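Note that one protein chain of the assembly has been removed; the remaining protein chains are unaltered in position.
So, chain A:
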Amino acid sequence: MTRIDDNPAGGRSAVTVRGLVKHYGETKALDGVDLDVRVGTVMGVLGPNGAGKTTLVRILSTLLAPDAGQATVAGYDVVRQPRQLRRVIGLTGQYASVDEKLPGWENLYMIGRLLDLSRKDARTRADELLERFSLTEAAKRPASTYSGGMRRRLDLAASMIGRPAVLYLDEPTTGLDPRTRNEVWDEVKAMVGEGVTVLLTTQYMEEAEQLASELTVVDRGKVIANGAIEELKAKVGGRTLRVRPVDALQLQPLAQMLDELGITGLATTTVDTESGTLLVPILSDEQLTAVVGAVTARGITISSITTELPSLDEVFLSLTGHRAGAPQDTTPSESREEVVAV
């Protein structure tokens, strides 16, 4: 943080992006992106595959030159001051990875040396970070033998060696199972607690909600919405309630009843016969309580009620009126926050 404050050009913004453009032939990976990440906050960049998230991170870490526009990190220009910039960033992503053939400890030691730590400091730092990310046991094993979660933790440790002022997390949990994903989230939260500024790209609304305080939604190289996460969530229309009656025959009558009572959110209730559940859009906790009350009053036995965050698709649908780019991004609703389990 001293790095940022020491730099007169940095101000209070750790990352400043203005009109950033990157084209690959006909494809506009970035088509005039503006972005500000305030010091000590986590900015989530949410978008489907091909939205330009990774291109953005690659430009901000000097791996790629922009075609037009400006970007500074901690006051350093990505094009004119790449060396100083590289000293204040940490990168963990789909592409920047550790050396699989090297043991965990050796990976960290090597990066320490490449960041100009003395031999002794590099050793201490490697030990310290392995301990912190619970990898001490696996220190001597090649990273190729690590589980997915251990790999990501080693990636995180590697990006923390230089005590970066700004950390890029490029889809840090893509491809991880839910438990491992939670582990990674906890680590990221701990790092944020220590004051690192984070730029996080993700395809999952839930991940953004867990980690970010502000959100920028991108699609086809353009920013389509940004703001505090609560604001955007309100815009998107709250949550979805998933109700599972014990008797699947109750699905239709229940849906009809809830619609008639008019206690659902903007959209109408839908029946998901495949999973035997009812999807009820809600805007507030009052509506949630009203739905539970109505179900109970009818005497319908239910086996579970869960609330879910809107999926990336639903976010896009409500922000842009069209579905997110690639079909493989139609991930089902991500969050399963158990509120009632009967």
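Following the convention adopted for this analysis, a residue touches a chain if its C-beta (ideal position, glycine included) is under 8 Å from a C-beta of that chain, and two chains touch if they have at least 3 such contacts; residues count from 1.
Convention: contacts and distances are computed from a predicted model.
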Name of the absent chain as recorded in UniProt (options "Methylenetetrahydrofolate reductase", "Xanthine dehydrogenase, molybdenum binding subunit apoprotein", "Transport permease protein" or "NADH-quinone oxidoreductase subunit M") | "Transport permease protein"
Any idea which of A:S13, A:T180, A:T197 or A:T306 touches the chain not displayed?
-> A:T197
Looking at A:V37, A:L56 or A:L129, which residue reaches the missing chain?
-> A:L129
Residues in chain A touching the chain absent from view = 1-3, 6-7, 58, 61-65, 81, 83-84, 86-89, 91, 93-103, 106, 110-111, 113-116, 128-129, 131-132, 142, 158, 160, 162-165, 190-191, 194-197
